[in-house]
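The other protein chains are all here in position, but one chain of the complex has been omitted.
This part shows chain A:
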């Protein structure tokens, strides 16, 4: 028999001889004994000395054992203080009363010390079991609180990262559960320096914190590269490479990225592993699917990754709708999926476009009876280009080393033009000039326009008039991709010249290409206009920059920016 740890045992018994006998037996078994001659004394002693176990006579003067047992159990609370009733009671009704009062066992007179020892031991086991259970319950509760707190802190950090963009822009509507990030869903949006908007809806494999951690680097890349003027292709390549490097093999991120171009009224789409998005054309009522054409981010190597995008023309009231698989993978009670067809039925039945989310949610509730917490939906439309405002970047340098008198020329040739986007690099260089920083949006827009004109119409010889209708639009971008892929020669030159001028300075941007040029006089005759699907963006350049001019039969474009020293 295992040696038992000594317990403190309270003996409540009104008969002096029985009390003496029992005390002696219990003490001989190695326990410490407290005694009480009636129920009231027993409760009092219990309160003062908190014994581990109570031996309680049922019938006692002043307060009987039943009442004393009830009070002691109440005082003990959650801890188990076993009460063994000492009884010569024989009627089953009286025994039942002992149990009802909280008794855990009986000991009949005459006392048998072997049985008493066994009972004390058994009760002690129970008592310890209960203590362990309570301890573990409290431990689990503490861990749970700890985890919840960690999640709260993590959510606060993630919210800062995920919501530092422009999700509150007037052309974005979205619906996400507050803990969507912990379901692996991620929604990001940011303005490019040119005033376009990048939007990303992502869905990491897995749930909880592991699904959320990948969101941090992804958001960093998204915001960082978008702010620097990188396009979807470069941003996607960087995101893919980063996730591939840091995530375990079984983790990846399905994602749809959009570039909404308010100026050219188009949307560029890359969908890797997400459910079909939809371009809802308000004029025709049709829903053009934007299907996944790629594997999710974080799977393919940098070499194998495919950054090709699709470009669609968009009217001002058209909408792009993206959703997470939480919507179409919602199951009903019979494990039936909600599915794409039901979603399209909701589209068809939707009479108020602004109530589409509500209609979808209602359909999900009708289908399943309850809403899932991992449903993410986002709908974006175009802003009038004047509505788009990039957030002003924050600079931390003092300006003491600002370069004010320099010029630089770059020539980008053949194969480099295929993949390399020099614009972010050029913009960074120009932003070293403090006086130009307040015009970074206009400067970038002009630079981007001149560069893409030089590349697409000049080097690649694409005819912008193709973009008159949706079919031509698609054709244009197919040809662009094909000619770029085949490009061997040709060049785009960018000359930058910065000069101090009075209290401020002047920047001259000149962009040349190796193309065939165009009829400058004819194009310049057209009135300035904001809205265009085709054309050489000449209106834009003339509006945003100064002294815009074309020479060498349109192969060389020049535009100037001025600044004054701020106080």
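In this text, a contact is a pair of C-beta atoms (placed from the backbone, for glycine too) under 8 Å apart; a residue touches a chain by one contact, two chains touch by 3 or more; residues count from 1.
FYI, contacts and distances are computed from a predicted model.
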Completion exercise
The chain missing from this complex carries, among "Alpha-ketoacid dehydrogenase subunit beta", "Sn-glycerol-3-phosphate import ATP-binding protein UgpC", "Multiple sugar transport system permease protein" or "Histidine kinase", the UniProt name "Histidine kinase"
Problem - Omitted-chain contact residue, chosen from A:12, A:25, A:443 or A:460 - result: A:25
Problem - Listed residues A:109, A:437 or A:495, member touching the removed chain - result: A:109
Completion exercise
Contacting the left-out chain: of A:88, A:164, A:284 or A:499, that is A:88
Handout entry: For chain A, the residues touching the chain missing from this view
Key = 14-18, 20-21, 24-25, 28, 57, 59, 61, 86, 88, 109-111, 113
